[in-house]
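The other protein chains are all here in position, but one chain of the complex has been omitted.
Going by the order they are written in, the chains are A and B; count residues from 1 in each one.
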Amino acid sequence: MKMKKELRNTIILLTASIILFFILTYLMDTEILNRYYSRILVLICINVILAVSLNLIIGVTGQLTLGHAGFMSIGAYAAAMITIQLNVPFPIALLFGGILAGLIGFLIGLPTLSLKGDYLAITTLGFGEIIRVLITNIEQLGGGRGLSGIPPKTNFAWVFFIMVLTILIIYNIARSSQGRAMMSVREDEIAAEAMGINTTKYKIMAFVIGSFFAGIAGGLFSHYLMYIKPEQFGFLKSVDFVTYVVMGGMGSLTGSISSTVILTILPEGLRFLNDYRMIIYPLALIIIMRFRPQGLMGTKELSMRMFDKFSKGSDKDAAIKGK
Amino acid sequence: MPLLKVNNLTIKFGGLTAVSNFSLNLSDHDLVGLIGPNGAGKTTIFNMLTGVYSPTSGEIEFNGEFIQGVKPYEITKKRISRTFQNIRLFKELTVLDNVKISFNYNVKYNLLHSILRLPKFNREEAEIERKALEILKVFGLDGKINELACNLPYGEQRRLEIARALAAEPKLLLLDEPAAGMNPQETHELMGLINFVRDEFKIAILLIEHDMKLVMGVCERIIVVDYGKVIAEGSPEEIKKNPKVIEAYLGEEVADA
Partner (left out) sequence: MEFLQQAINGLSLGFVYALIAIGYTMVYGIIGLINFAHGDVFMVGAYFGFFAAVNLHLSFIPTLLIAMGGAALTGVIVEKVAYKPLRNSPKLSILITAIAMSVLLENLVRLKMTTDPQTYPENLLPQKVIHFLGLSIDNRQIIIILISIVLVIILQFIVFKTKTGKAMRAASFDKDAAALMGINVNSIISITFAIGSALAGAAGVLVGILYSSIDPYMGIMPGLKAFVAAVLGGIGIIPGALWGGLIMGLVETFSKVYISSSYSDAIAFSILIIILIVKPSGLLGKKTREKV
């Protein structure tokens, strides 16, 4: 019964996504949403992939990483290079970027995920910077001048559906025994270990999955902008993503999605402020954090309960909401 | 063959010897109490038994296997499970999820099954849910399965911790001050619960406690430690009269129980 309900909810959401897609595509095709807005929509989708994947690491598993942009850059460059050099189909390039990012995430995660809290944060920040410096110094990748001539293969359909897929996958992971294990690591590592959870394994799992999707997002990014340079992936970018996650509420996927949408649009929307933009934007962040430090959604997920009203559900089925 | 054989367990932290030459034998259904003044090393012993600390010397043999120095999550897989002196529930998780975690080490489905929601995933999740609800019912918590653990009243939190530990299907359950902070009524219920758990789940229980009424009323055997050393072992009656024990404690508490 419960599985049927989850399946039903998934189908409802997927259908809603498809409808949304067609609406947005129509608006873009008929130029109601012009090129400028289309660009923002694409960036929103890419940012959501990054925020949701980062949420798995920070929000679900409680591991503070400040190097997410580094993995995005690995995916961006790897996918771009393999397209340029070997002309592979786009999905293969994206997967290559993602897998490479995930692999490097594994290598980095292995020695560092045993560090606690702020030490982990600074180490991941360090790795992000090291990646940036390395890329800047590799001539074949364009070095400091950047990599140009990347074929424009990304369009709204790609980013939208990969975003939906990412959300679905991360959501399914979070609502599983692996997800519960990750949450237990966040809540109390010592108790988790005492209940049979290999905390290191799950930290690495979350980190690698998160890095993989960051790599995918990077590949989409580079094939959209057609030109990338290392500065775009510095620790300030990583901080952007952390902001999306914290603003949305840790561990809440709907929170991450909504805050990413808002925070991607906000700087654009404030463009009319020109010089004052980067004063109002951080001020807005400070005020939001002051009055709602737990983020938009706190740790609550937007419940599927609202759909329960359409069918009879017993109290036991309420367990589907979980956490 | 005893279930648990501890031999001369010693641990030193820097220059301080917290526990020295601790030995203990436990059989399958024993209900043994570990008592002693604060700082005597009781929780440290638990921590060594559960792999949190590695003893400086000595062995722990459980079910024929040497487990000293083994990682905590591996120890749980070997069927030893515990509660904590200061409750360590997963605060922001629901009551149900807290218990479900303990089934994790037995889960057979992998990430792919989770992502694709394959039948294996659904089947095992249903099973986990069923078993979790069963345990919660035994502990009277089935009405609150979706409550966040941090929102439970104190007594129920303690019960939940025990339920969670039992969900890990241990052969040996370690309870660290389960009655801490409880009033006499709750303590009385706890005593019944501990007996019930031992009989129903057919396990051995080793418990640390300061509440003498509970210890004397429930334990078949008691070990007393002070300054990291065992100073007495025996039945509740013997311990009550043991002069060394009376000296280590304040005397009145033990005599009154």
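The definition used in the following text is that a residue touches a chain if its C-beta (ideal position, glycine included) is under 8 Å from a C-beta of that chain, and two chains touch if they have at least 3 such contacts.
Quantities reported herein were computed from a predicted structural model and do not represent experimental measurements.
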| item | value |
| --- | --- |
| Which residue of A:Thr15, A:Asn34 or A:Asn137 touches the chain not shown here | A:Asn137 |
| Of A:Thr15, A:Asn34, A:Ser114 or A:Ser148, the residue in touch with the unshown chain | A:Ser114 |
| Where the missing chain touches subunit B, by residue | 43, 47, 52, 84, 86 |
| Hidden partner chain, residues of subunit A it touches | 58, 64, 111-112, 114-116, 118-119, 121-123, 125-127, 129-130, 133-134, 136-137, 190, 235, 239, 242-243, 246-247, 250, 275-276, 278-279, 281-283, 285-286, 289-290, 293-295 |
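FYI, only the chains that are shown with their structure count from here on.
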| item | value |
| --- | --- |
| Inter-centroid spacing, subunit B versus subunit A (mean Cα positions, whole Å) | 40 |
| Complex interface listing, subunit B residues touching subunit A | 50, 52, 71-73, 76-77, 81-82, 84, 88-94, 96-97, 100-105, 107, 109, 111, 114-117, 121-122, 124-126, 128-129, 133, 145-146, 148, 164-165, 168 |
| Residues on subunit A engaged by subunit B in the complex (per definition of touch) | 2-3, 6-7, 169, 172-173, 176-181, 183-184, 187-188, 190-199, 205, 251, 299, 316, 318-319, 321-323 |
